[in-house]
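For this view, one protein chain was removed and the others were kept in their places.
Read from first to last, the chains carry the letters A and B; within each, the first residue is number 1.
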Amino acid sequence: MDGDRPLRVRELVASPALRDAALLAGEAGLDAVVVDAVLCMRLRDDGPPRHGDVVVFEASAIGEHRYQIDMAIRTIAEAGAVGLIITNPGFDLGEGVQRLANRFGVPLLALADTDAMALTLRLRAQLWAADVEQAASVASLLDSFSQRRLTTVESVLDVIADLSAARVCLIGQDRSLVAGDAIEIGERRLSSGGVYLVDHASDAALHSTEIVLAPGEGADYWLVGESLGSEGGQRLLRSLLQIGAWYLTALLASVRVRAESDARRRIAVLNELLATSDLHEHDIQNQMLALGWSPAGWNTGLHIKLQGADTARIIDLHAEVRERLREAGLDGPLVERNDGWSGWVTESAEPAVESYASIVQRLGDVLEEFVSVHSGLQAHAGIGRPYPNLRGLRTSLTEAHEAALIANARSDALSAAAHIDQLGVQRVLMGWFSSEDFARYARSILEPILDLDDDHELLRTLEVYLDASCSITDTAQRLLVHRNTVPNRIRRIVEVLGVNLDDPETRLSLQLACRVLRINRHPDRTMQNALL
Amino acid sequence: MSNFPEFRIGIDVGGTNTDAVVIDADGGVVRAVKVATTPEPIEGIRESLEKVLREVDKGLVRKAMLGTTHPTNAIIQRRDLDRVGVLRLAAPSSLGVRPGAAWPDDIREVVIGASAIVQGGNEYTGAVIAPLDEDAVRRFAAEAPAHGCQAIAVSAAFSPATSEHELRALEILYQELGDGFPVSLSHQVGSLGLLERENATILNAALLSVASRVISGFEDALAGHDLAIDAYLTQNDGTLLTAVEAGRFPVLTLGSGPTNSMRGACALAGVDDAIVIDVGGTSADAGILVDGFPRESTAAVEVGGVRTNFRMPDLLSIGLGGGTVVRDARAGNGAGLAIGPDSVGYAVATEAVCVGGGTLTLSDVSLAAGRLQDFGDPNLVASIDAQLVGDALAWVDEQVSIMSDRMKSSRIELPLLAVGGGAHLIAEQVPGVSEVYRPESYAVANAYGAGIAEASGTVDRVYSYDVSSREHCLDDARDLAANAAVRAGADPDRIRITTITEVPMTYVPGGGCRVMVKAVGPLA
Partner (left out) sequence: MLTADDIEALCLGATLLGTGGGGDPYIAKLVAYQALETYGPVEVVSARDLPSDALVLTTAVIGAPTVILEKIPAGTEFVASVRSLASYLGKAPTAIMPIEVGGCNTLFPIATAAEMGLPIVNADSMRRAFPQIEMTVFTLAGLPAGPLSVADEKGNQCVFETTSNQVAETLARTAVIQLGLANAISCYPLTAGQVAEHGIQDSLTYCTEVGHLLQAVKDGQVGAWERFLGESGSRAFFTGKVVDLDRRTTDGFARSTVILEDLHGSDSTMRIEVQNENLIAFYDGQPVITTPNLICLLDCESFDPITTEALAYGNRVIVIGMPCAPEWHQDGMLELVGPSAFGYDIDFVELSV
């Protein structure tokens, strides 16, 4: 684009409109950026120019009042305007005027036989050429929006990419690609705090703007564009991305609203199923059928406990999780919960006990892959035994929830899956863990190291050490610390607690106390409530 | 330019020396001599002519030009001046200021024998103020010789525009006193400004005898060499008067010395526009040449204390010369260096430290710094403090820089001509100066300047742009000036207009404007 902005005085002077003008003075100011061209007929009546203006001063009418040119230069310099073009002076501008222009670095041009108004309009047209082109692109985008042709994120991104000749994509909270061109984001900076951001760290400028679906919260997505284009191109991309972001916000919000509405219906039915002791089986079955669910057959319940996300995120991720489960052969209803998802698979015949390991394996794989693409998330799942029909479904779901809690409590990994059947003794312990009395007791035992230890370093070391059957090597590996660190910390723990770790009773007591504290560190009362 | 060889002689009578030079048609110096100025200057003129014409083919000499300080010295010394009767034709106007009102008493007593303001003169429109009072003129003619008046100066209001009353008064004076009686008319001498023109006319009348002696002496000397050629005198604008005109208007030759010096120096250096600084023993004089002519001063010029409206070369003098005394006052009160303004003058050749004298001068400083060469003994100045030398020359450089800057009429860099015995003081680099020239034949620059002078004609009158267009008026003035130049001997085909000055008449609606035009051309 020839009319790329910003345009400097030097470029304006070289343009055809000023071909016949003589640059008389003020060359020091030629690199200033021109914002606009304004016409001045009478100095005092027209008001002061603005920053960045080039002033066209029609001099044929000033007659003997040549001092007005001096005053114009002064006014221009004080206003931060960037040039003075004298039209039709009809006299020699004289050395004084030139000196003054040089002094203030105001480029001074003189042009005879010129219609000042026409010249001003011509200069303005030149100055605004880029903006006119940009405005056309923006208008085209707005037009597309207004005609509701763009109903998917992908189509919106396509239009923006097309108009801006740039690569455009939508990425999620975890910087993963949601839609559009695969732009290498890496560690480049993205917009935050509602500020439009252009990262110039590499050759291609990376533009990003946040998409916030719930005002006051952080970004849900980023609309990102990458452009190698001119300054004008960059400015256009920016306008398009900013407008596109508004539209995408609306579009994504409406998608979310629909998803939330579906989720509410599902959870309402599930709650009824789980909470009603005296089952009106007929009513529930009808409601389930309305959602396309059938409890007839052997139902294996499963529960995925998700950490690191709120309910809105759970709703957003619902489709993805469901798809992943389906691909893993765990095809069945899936309901959004406050702490994750509940779901089940229904089979016509009772599954063999041998199949339990397979389902644990598959669910474990699904979650491992899931957390690997969503940084910051942890997912622990429990699986219930298969039971027949509606009542059986409720039992299996309750078991699955219990198993998920235990899986979460006992596992250090980001993801894990556990079957209620594997948990025998641990389920007994789970009963203890859940009791407030034992929790108070555990806290009192461990109090001395909790007081010392704000980030629970000692507690965690003790817990891992006991879980690793007092192996210093294993403990060091799991904690990612040097193996000399472990005995040091253990020695300190022994001193502070005043216990003897060689005593198996003591070890057991401490191990249980640690486990109780871990569960209470991540209490999930909302889930408890949801289950009621 | 003629194709056959042709020589001209230039002679300049200065305060100390009389120089003569023979110049060929291409401006080359054929021969130059220098003799001492004699108490009776004509002796020196004769001697220099004698010497310069040796070994020159006299048959090729076509013209001779003389520049002389005779008239100036006569006025300054109030010597050999004629007694003048002053007749002003302007009553009833102008009665508020008597002729000679602002003159110094001594010269007024010597020169003004009688004065009268009689009815006559014109308005700016050309209408008469009053009809000329011819009886009063006759009465004055009768009285003036009785007061010892040897000449009469006649001035009428607005005579540069309308000279009828002055011419009629001349007729009457000739009738009464005889045709040969010396009379000077103001419109032939000066420009607008009645008092100043009247003063110039009185001085002119007072110089008639002096002039006639110089001119007849010059012509006799030429005749003595069998040279039956045209003789000219130079005037202060660098142009020529024929010997006959010079005899009638000697006042126009006042101040021709510096002009000839500057024009000669520039012509020898081959430049048309230059600053000229003439550093003598006591002072440095700066002037400027524009298109080969000295720029004229705008200030009123006083000659011997008498205010005139001559356009004299614009000169600037400061006390800086080879003999300027340098005092090292730092040891005493720490006041630093004291330079001048007193000078040992031309006694520098005996008084300066470098020639064994006892006075520290700028010449010693210049020698110590290596600017001055071929003068004095460097060993005698070797002990001068280097700091003192540096400070003194820094002062000199600053003064020279200020002088040249003050002479310049624009920011454009001009060459500087350093001339005179103290020219060594001028550094090789001067701010605002493109190049420093030191013309070699400068010794005879005055005479050379006289020899290359051209003929000119001027006009100074008031036009009304309402009556005819401005262009028409300016054309008319140009024609009148060119005609005057031709009458003064200029080649009609090579006349150029050198200056046009328009001074609007303020407070008057109607486009009244005073126009001054000067035309110049080489002698035909």
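A few remarks follow.
Everything that follows uses one rule, which is that a residue touches a chain if its C-beta (ideal position, glycine included) is under 8 Å from a C-beta of that chain, and two chains touch if they have at least 3 such contacts.
Worth saying up front: this structure is predicted, and the values here are computed from it rather than measured.
The undisplayed chain touches these shown chains across the complete complex, A, B. For the options B:R31, B:R263, B:R371 or B:R514, the residue in contact with the chain missing from this view is B:R514. Within the full complex, the residue among A:R19, A:R44 or A:H482 touching the omitted chain is A:R44. Of the candidate positions A:R74, A:R124, A:R460 or A:R492, contact with the unshown chain belongs to A:R74. Between the chain not shown and the residues B:V467, B:V503 or B:A524, the one that touches is B:V503. The hidden chain makes contact, of the residues B:Y124, B:Y174 or B:F375, with B:Y124. Although one chain is not drawn, its touching partners on chain A can still be listed: residues 42-44, 63-68, 70-75, 77, 94-96, 99-100, 102-104. Mapped onto chain B, contacts with the missing chain fall at residues 90-98, 101-102, 121, 123-125, 127, 129-130, 157-158, 192-195, 298-299, 406-411, 462, 503-514.
Simple rule for what comes next: only the chains that are shown with their structure count from here on.
Averaging Cα coordinates per chain places chain A and chain B 94 Å apart.
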